[in-house]
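Here the complex is missing a single protein chain, while all its other protein chains stay put.
For subunit A:
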Amino acid sequence: MSNNTPTRGPGHFVAPLEETPLVAVDAIKLDERKSNLWIDAWRDMRRRPMFWISAVIILLVIFVAFFPTLFTQVPPNDDCQLANSNGAPTGEHILGFTKQGCDIFSRIVHGTATSLSVGIIVTILTTVLGILFGAFAGFYGGWLDSVLSRAGDIFFSIPYILAAVVIMSVFSAYRNVFVISLAIGIFAWPATARVLRAEILRVKQSDYVMAAQAVGVSNFRILLRHVLPNSIAPVIVVTTISLGAAIVAEATLSFLGVGLPNSTMSWGNDISAAQVDLRTAPQTLIYPSLALSITVLAFIMMGEVIRDALDPKARAQR
């Protein structure tokens, strides 16, 4: 680098160039694999046993809900004999019998569809309402935000279980899966809306939103293309966890006697019917409760895994 021996003053130290070879300024170093938030999150998730455990349980539950007859040949209602009331397990009836003498395992298997449907319908409802309210309130702000947020606050201030009890009592003639889902969902969405609104308020400050405005992208398109995709991560976490909560809510309502009619098979109904015999025949209560707990736990665990994977701070600490 020097033509002549450069004059080096006293105490002037220069490292040999070989020690730290110069690299081009701002050289581009690309990983083999592409990377963005979702790709990274997926890579992170699939390394965790918790993800696989909860995924397998969730898939199993869904499978059972769609094809109950693959898991049990015993009809859940038609074959009930009072002679078997609260009976112990026998060869074909692996979990024993209910008070009515029906097969517990078969009832759990056939009740899966009901519980899961309530969970899914409630989740769809709360997510759609939550996204609509949260997105418009957060993105457009001003009076629209005031109106939507206050509306959300009103719904939020009423415990959704209480509200659902009231609704189900009023519409006692129309007790079915849709009505109960509606009753739960209509008061459960403000949580989603709040989470999304807060995230949108943060994201809409980004320079890329301003850059898009400066290009002339319409507001609605900015919301759809830039703001929503970058704000949706916490909503997914909330949604996954609330799916579990909705299943619990259905069980709670059925347990209280304002849920689904007794003729509809659901875990909640079975738990409700079993309470009188808790001391004499605990299995009638334990098995449907276990099915409920494991399912709900799987959804909550999945939510936690997704949250960890999407939160870069949590990831940096590992």
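Note that contacts are C-beta pairs under 8 Å (C-beta built on N, C-alpha and C of every residue); 3 or more make two chains touch, one makes a residue touch a chain; residues count from 1.
Definition applied: contacts and distances are computed from a predicted model.
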- Note on the structure: UniProt lists the protein of the undisplayed chain, choosing from "ABC transporter ATP-binding protein", "Phenylacetate-CoA oxygenase subunit PaaC", "Beta-ketoacyl-[acyl-carrier-protein] synthase family protein" or "Response regulator", as "ABC transporter ATP-binding protein"
- Item | Touching residue (missing chain; options A:Ile158, A:Ala211, A:Val276 or A:Leu290) | A:Ala211
- Hidden partner interface residues of subunit A, rising order: 1-2, 6-15, 17, 19-20, 22-26, 28, 30-31, 34-39, 206-208, 210-217, 225-226, 229-230, 317-318
